[in-house]
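One chain of protein is taken out of this complex; the other chains stay put.
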Amino acid sequence: MSRLLHGGLVDRSRTLSFSFDGATYRGHPGDTLASALLANDVRLVGRSFKYHRPRGIVSAGSEEPNALVELRMGARREPNTRATTVELYGGLIAASQNRWPSLAFDLMSANQWLSPFLGAGFYYKTFMWPSALWEKLYEPVIRRAAGLGRAAGRPDPDHYEKANAFCDVLVVGSGAAGLAAALAAGRSGARVILAEEDFRLGGRLLSEFTNIGDGPARDFAAAAEAELAGLPNVRIMARTTVFGAYDGSTYGAVERVGDHLAVPAPFAPRQRLWRIVTQRCVLAAGAFDRPIVFPGNDRPGVMSALALATYATRYGVSAGQTAAFFVNNDHAFAAALDAADAGVEVEAIVDVRPDPALAARAEALGVRVIQGEVVATSGKRLSSVTVRTAKGSETFKVEALGVSGGATPNLNLTTHMGGRPTYDEALCAFVPGALPPGMTVAGAAAGAFPLQECLDTGARAGAAAASDLGFAVPRPDVPRAEGAPAGISAFWHVEAPGGFAFVDLQNDVTAKDVALAHKEGYRAVELLKRYTTLGMATDQGKTSNTAGLAIMAHLTGRSIAETGVTVFRPPYTPVAMGALAGHHRGKDFRPTRPTPTHRWAQEQGAVFVEAGFWLRAQYFPQPGENDWLTSVNREVKAVRESVGVVDASTFGKIDLQGPDAGRFLDRVYINTFSTLAVGKARYGVMLREDGIVMDDGTSARLADDHYVMTTTTANAAKVYQHLEFCLQVLWPDLDVQLASITEHYAQIAVSGPRSRDVLVKVVDGADVSNAALPFMGVLETTVAGGIPARIFRLSFSGELGYEIAVPSGRGEALIRAIMEAGAPYGITPYGTETLGVLRIEKGHVSGNELNGQTSARDLGLGKMASTKKDYIGRVLAGRPAFLEEDRPIFVGFRPLDRTQRLRAGAHFLAVGAEPTTANDEGYMTSVAFSPTLGHSIGLGFLRNGQKRIGETVRAYDPVRGGDIAVEVCDPAFVDPQGEKQRG
Amino acid sequence: MRIPCPYCGARDAHEFAYLGDATVTRPDPAAPDALDTFSAYVYERANPEGPHDEFWYHAAGCRRWLKVTRNTRTHEILAVAFARAEETTP
Amino acid sequence: MADMLADIAPTALLPDGHYGAPSEGVRARLLPGGSAASLVARRGAAAALAARFAEAGLVLPAGPKAAAAAGVTLVGTGPGRWLAFADDVGVLPGRILPLAQGLAAVTDQSDASLMFEVSGPRVRPALAKGVMVDLDPSAFGAGDAATTTVSHVNLTFWQVADTPAEAPAFVFAVPRSFAPAFLRWLAASAAEFGFALSGAGRG
């Protein structure tokens, strides 16, 4: 056990047991998986990406590049989970990943001996011969070796949700700077959200043995938290990572609601996505401790100096029986002393600088200070380090080495909207450049490293944000903090012979790889990144990027500032895709819209089909019918011979009123509506301004200044939006009012020769005779005992037919009444399939023909277009291409051999023509088996089709093995004169 | 991105449908060169970098067409107004 | 959690009952059907219309607000556009139509929406899971209304006029065909606080 005897913010009174790679261990509440593993002396936790080198834990936070595990089991398995951010819970199960057969013995580690061949970009130069082997051999091998963890192969069983929050000031991070900012803003009354990714507030304050005011820094954090918790205008969100900065001062954040539990609490989500809309943001995200590149720097046991100290101070864990530090800055030096204070056996602090400011304090604690550089390490897990000094070299035994090359401000969120960091020579670090609107940066994230500056900049930023917004900010009362020096001397890379010196631990990018990229001309930082994959791993190079750039700068002889830096993009840390989807998965991916008669249709045994968000009855199988075609044939026959009923409520319906309604319709339809008589309906076609058909439907005139329009189901919203555009933008002088009535009305169609007989029984006495309600007539009356209704005598099927619109709440009652009234005639419910067959038999165009590529002329509707007026799309429908003879025109098709089946999607070729694009003459859009005719029929577009009626062409369908001769015919297969619908 | 709708207040842009360039106006359909002017109206765009006048429709809100001036480089919204000038407010 | 909805058809309203945690943090009630209409002022007639309504003791709010008077709730949904709701089915044809005569287009919308009253001690945090409008009392108070999109459903809602900031009640007018989806979202969102649904019947 490496648990120190006392100290740390873990609850030693309670023990949690957990397992890693099958062995059982114990930890305490307050531990992370990483601290608990270290406490149990587990140092080897994973294997690296390319060379499968043994790796341990290097950080104590979300920047962790190494200690990635598969957490949980079965469908809940989460690959690539950073042990350093997993809050320990009882029963936790984790396993190492990217190793085979075992973590201790990984065969793929042989890769490291091949490293001379596997340098940066090696794959671009090889595996090309023979080319067929790429997919068959090389790529599968590369793929199996690459990747990290394994996804669970099953649907995620947990629930996610999204939530919205609004505030005046969002503070990101709850270290000294964040707490000071939240206090300053919160005390003014501004609405503040304080988001902290850790499960405990305090940031570095939890890990540093320093004083603020009269007490330990931790106490300050606790007191600040208590005060903030007491302010009603402040909301503290722990376990919440702000992952992205977006336009409109919108921030994305993810709250890990249930990740610290074995399974999420009942009825609570696993994670919650927050969209936070704020006026101001104070970024107080701290800084990362970055490594120094030296040979052997990836040995398990080599870690960040601050992390080593954090494990000791916050978790009461010594990362090894003995430890040493290798640093170039005071902050890490102080952390080393904190570690010693906490009880870690510190052998030595190796500092590259001649006189570290804190040397005296170290000596006082009995810690040796060596001026020099670590040049080598050894051991499967670290057992010794070799230091090069002015006097020569020295090797000594240690189990842990804390390394720090300085602090890298955590400015990740500042670049999400295009800001570029700038290099600060004095700090040896990139600091934020241009900021997203409304953002300020405080504390270490801004390069204000000393604790006092963190408090000061935080308080200032919080106060400024609130006062900017008009809040009266009380004079910030910033406590005094113990001053620690913040000296640093630039130092990146120990040039020494020997083993691998890693820049990017996770992607196995070495200093040699950077040199190779330089040699091959991939010198721009973005090219360096892409050629070597530096910074592209799951940690996004939070700790490694700067050293990589520094090495490239050294090679090119340019400064680091000139060399520049790659940018961070959202998310700050990887975000579960489940959280980004929230509630919207499975059946809840999108709303399901039932029609008004859904329940009734269910009772009738309907099979349903998706139509956009709607669910419509597709057909109504009867007992004994075991394929859909039998049912559909029966339904079609019923309509043609007697009567059928279908729910047509999904059509878009728009109410148009106002003195200019008629004139308006004249401008949006190709045909004329202002002359339509009151009480009559007319079929209309609308174009887009580019001359292509947008939609079709009927509009009826209910009064001089009142029309009602129907649109296709698919285009309901689009047409409404278009009409509003015409009214509000194109012709604001027209006095027309629109209202969507799609939801208010159920619309039930009754069709077939006996439909009038049924209607007579359904209406409350109104005269619906042919004379009173002729074809295309409209009647407002009541039905089924007082239900207000509009009856339109329309026909999509070609039969005598009516569409009855009633308030949607009464739709079910109406259809039941119709069924009852129709019983004597064997009234038959039908669905979308039969609707399709009926309209294909009749040669009516529908969605497959109105595909956004066809003009009115193409559809055979050119004659409808008025030549007496302008309308949307008229001018551009007159372009030369639209008038070409050769354009595919709407016609019908039937197989020469009537037993053959037609297929939508077949293309037409002249008989004997080569199947080439050049010979392509059109395509079949819709087909059906016509029970009325007893054979398959089709609709489609054929070059110059109208003129070729009677010709034979090939319907070529190679993708389904079809190639049949078809006869071109008029599209109206049934009742071409339209006598039935008028009868 | 949030668009301050003059009626509804600031809303996330995903409540709106975008149409694009609001500087073009429907030409005279009766003019002899209508084919050219309509082609230009429908297809040709300045596509500027910087301030851009554009149409947005508040589809999930008040269903008004808005004329928004937005910087296409920064996404800053510079001005918003109803497309129909004398919108029948209140 | 996801299982809570797994066996309920997405095409029907959730059945009445209690969902989620045992507490009752959020309540929703399907309001009995009344009558509803949309009102759209004729070109340039909004002011005259408002004046005429005012004379009749009704308030046409000049913005996204809900005003209740004399048994009618008038909700602003756009410039010159309102939704009118009344419990009594006779009110709209009887009063609104004659008032609007010549100044506005009136369209019956009585069956267009289902109306849910949503309340309870945790109503705001539950609604925040879909409503993208700031519901803090400082930003949205009694009588405020919004037309917006919630969990892929476009709808209009308002805070009931006489409900206080500490115990607000909201009415959601949800397009009828989207009501099942709305309730599924609401139940999922309110489950952690405990959710009681009534008025929706057997579903």
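Chains: A, B and C, in written order; residue numbering restarts at 1 for each.
Quick note on the criterion: contacts are C-beta pairs under 8 Å (C-beta built on N, C-alpha and C of every residue); 3 or more make two chains touch, one makes a residue touch a chain.
Note that contacts and distances are computed from a predicted model.
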Among "Sarcosine oxidase subunit beta", "ABC transporter ATP-binding protein", "Molybdopterin synthase catalytic subunit" or "Dihydroorotate dehydrogenase B (NAD(+)), electron transfer subunit", the UniProt name of the subunit that does not appear here: "Sarcosine oxidase subunit beta"
Which displayed chains the unshown chain touches: A, B
Contact partner of the left-out chain, one of A:L107, A:I142 or A:A229: A:I142
Options A:Q371, A:T630, A:S674 or A:N848, residue touching the unrepresented chain: A:N848
Residue among A:R585, A:R599, A:K637 or A:R663 that touches the chain left out of view: A:R585
Interface residues of chain A (partner: the chain not displayed): 49, 75-80, 116-117, 119, 122-129, 131, 134-135, 139-140, 142-144, 146-156, 158, 160, 162, 244, 246-247, 250, 252, 273, 275, 416-418, 512, 515-516, 519-522, 524, 526-527, 530-531, 533, 537-538, 540, 569-571, 574-578, 580-582, 584-590, 592, 609-610, 688-692, 694, 847-848, 851-853, 876, 879-882, 903-907, 915-920, 923-926, 956-960
Chain B residues touching the omitted chain (full complex): 1, 12-14, 18-21, 35-36, 39-40, 42-49, 52, 54, 70, 72-75
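Rule of thumb we're sticking to: only the chains that are shown with their structure count from here on.
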Distance from the mean Cα position of chain B to that of chain A, given in whole angstrom: 27
For chain B, residues that touch 2 or more chains besides their own: 12, 59, 63-64, 82, 86-87
Contacts with 2+ other chains: residues of chain A: 275, 277
Complex interface listing, chain C residues touching chain B: 41-47, 50, 60-64, 76-81, 132-133, 146-149, 154
Residues of chain A defined as touching chain C within the complex: 157-159, 161-166, 191, 264-269, 275, 277, 583-584, 586-588, 590-596, 598-599, 614-615, 655, 657-658, 733-735, 737-739, 741, 743-745, 807-810
Touching residues (chain side chain C, partner chain A) in the complex: 1-2, 4-5, 10-12, 20-21, 33, 38, 40-43, 104-105, 107-113, 125, 128-132, 134, 136, 138-139, 151-153, 175-178, 180-182, 184-185, 188-189, 191-192
